[in-house]
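Not every chain of the complex is shown here; the ones you see sit where they belong.
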Amino acid sequence: MSFNTFGHLFRVTTWGESHGPALGATVDGCPPGIALDEAFIQQFLDRRRPGQSKETTQRREPDAVRILSGVFEGRTTGTPIQLMIENTDQRSKDYGEIARQFRPGHADITYHQKYGIRDYRGGGRSSARETAARVAAGGVAQAVLRQLVPDLRIYGYMVQMGAKHIHRERFDREEILRNPFFIPDAEAVDEWADYLAAIRKNHNSVGAAIEVVAEGCPAGLGAPIYAKMDTDLAAAMMSINAVKGVEIGEGMAAAALTGVENADEMVMGEDGVEYLSNHAGGILGGITTGQPITVRFAVKPTSSILTPRRSVNVAGEEVEVITKGRHDPCVGIRAVPVAEAMMACVILDHYLLDRGQTGGVRGAIG
Amino acid sequence: MSFNTFGHLFRVTTWGESHGPALGATVDGCPPGIALDEAFIQQFLDRRRPGQSKETTQRREPDAVRILSGVFEGRTTGTPIQLMIENTDQRSKDYGEIARQFRPGHADITYHQKYGIRDYRGGGRSSARETAARVAAGGVAQAVLRQLVPDLRIYGYMVQMGAKHIHRERFDREEILRNPFFIPDAEAVDEWADYLAAIRKNHNSVGAAIEVVAEGCPAGLGAPIYAKMDTDLAAAMMSINAVKGVEIGEGMAAAALTGVENADEMVMGEDGVEYLSNHAGGILGGITTGQPITVRFAVKPTSSILTPRRSVNVAGEEVEVITKGRHDPCVGIRAVPVAEAMMACVILDHYLLDRGQTGGVRGAIG
């Protein structure tokens, strides 16, 4: 990872600010010959799009992606794919106060301190809008994975929103796509909706926890030490705006376990090794086991709220900051498709890396 | 990060296996003219060294580091520093069963699946012994930081071991260095020692959670999006053996907070901006605020235990695995100096990156 690029062989560089003319992603190192068009990518962007429910921001942009390079006659050419999303909804407005104030919990102040200049319009580069570019890049990764790892299924969902937690015993994967919160629990939807409506009404916002699972990932992807699959997944998730924690498998709960409990015992099944549990979250020593990869992460509450908070401005004056405008009361909701995109990119990257180094040969068992 | 290298400008590449002739680290990109000798680095290695208490492995090696290059007349030259630690305690023994079996929860099986070959002696490359090389590299980073960022203080400590948690109200930073568990709580030491002794006696092991803090880090280090300070810290910690979760500031608990609670309000103090809280853990938008950087991570319990666990072997036969030999009942203890080393490397790397891009100029406030 370097500044605005991530990935080793499948490399994604994003660019663009919230209120500039456009934003996008350059995808380099994509395998050639993969069927790809804008409609395929658009479906991922549409899942992330604000304005789908009253609980996500009211900004109504189509977020229409254009492929500017790297695809010819419907197939990838192996050269860089430029994905551009124009910012059509740039309302011009007076940014007077925002330009000089620092919102508590927001990158306003650190951008100012580091660069001595910041694009304050809508958060500029620090806006969650940057994640649209990742989702577009993730769409490319998904297209490639469908061909190279057809059994792979990546899906994310909310597991917590503030005080609300899902009930694992009611987990329903199909439900995730049916409600605007990506909750895998039909019974919880109304409850969560009411909860979030109250949060919003109180001029407040709330954090969330998201889980992303990759099923059907072959064993042997990843690498030891510093390019571990879990290292790259942790970095990928932590790079998403507002994320403050990342867990693989048991995650932080592993601290409370004993070795006897944590051992994922193995037996021989009809198709080879089978694990009796998955505390590891599908990764051992940085390399995939073939079990589902499970990642969880926490998103802090939106820092842009209508409740006044104490802060300072560029002149060093103490001020009270209220952030008006379009802001999700729970930015974590939209992080679900973003996390799926990041996971798709990381897994594909490691698939290519592994194919490069080992040729995809696998040590046999039995 | 790429395979066995991490860092952008201050780059560390580690090499070596548990039972090979030696292991070490190549440190590239180190600033020139920094006073450095083996004794300085050795003190960090000594903190990590096994055999310090009865609760860490009995392997009694001096872990003596040699500087083979990059230092001349007691100062760094700006060229690569090779740090080598010879493995003096390679007991020769019969690895018959271990060579063919896969320990549950261990990287044995994934190394085998990925590479078709594995150095089974003591875990080979997957051994926690690799972390000695990181600690040595961290010593170099510490030497540089003392000159470039003299106010910086990095310290780690245990916050949890299995069922035991520290009491924050009894926090005593001085105590950390006095007990073999790196616990910041003198009252807890005996209790934790007894707890761990019982774990060991029961042929079991236990997980842990560690917190690492960097005080005195200037504002403005880090970068948005994919080379965020928190992204790199998360990757650095997740790359340590057995780590399953990483948190910055509030971490996973951020999911439960509201925006009003989570906002770190700011006021003007005598020396500039002051924050009334530090939910952010010292990082906003991937860039340091000047507040203490706080990172927490969980280490799973050692998978090498004396209690038999079900597993398979290379021939595809079901077996019961018992791992004899020298193994920490709580590998998390030794992760403390490792995490400090990783944090030192990451902060220095970002210091150099920032100096490169911005020249260290800072936007003024007031």
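Letters A and B mark the chains in the order given here, with residues in each chain numbered from 1 onward.
As a working rule, a contact is a pair of C-beta atoms (placed from the backbone, for glycine too) under 8 Å apart; a residue touches a chain by one contact, two chains touch by 3 or more.
Just so it is clear, the model here is predicted, and its values are computed rather than measured.
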| query | In total, how many chains does the complex have, if 2 are shown? | reply | 4
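Throughout what follows, only the chains that are shown with their structure count from here on.
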| query | In whole angstrom, how far does the Cα centroid of chain A sit from the Cα centroid of chain B? | reply | 26
| field | Of all residues in chain A, those that touch chain B in their complex | value | 1-6, 8, 14, 102, 104-107, 109-117, 125-126, 130, 160-163, 199, 204-209, 219-228, 230-232, 234-235, 237-239, 241, 244-268, 272-273, 276, 279-281, 283-290, 296, 298-305, 307, 309-312, 314-318, 332, 354, 358, 361-366
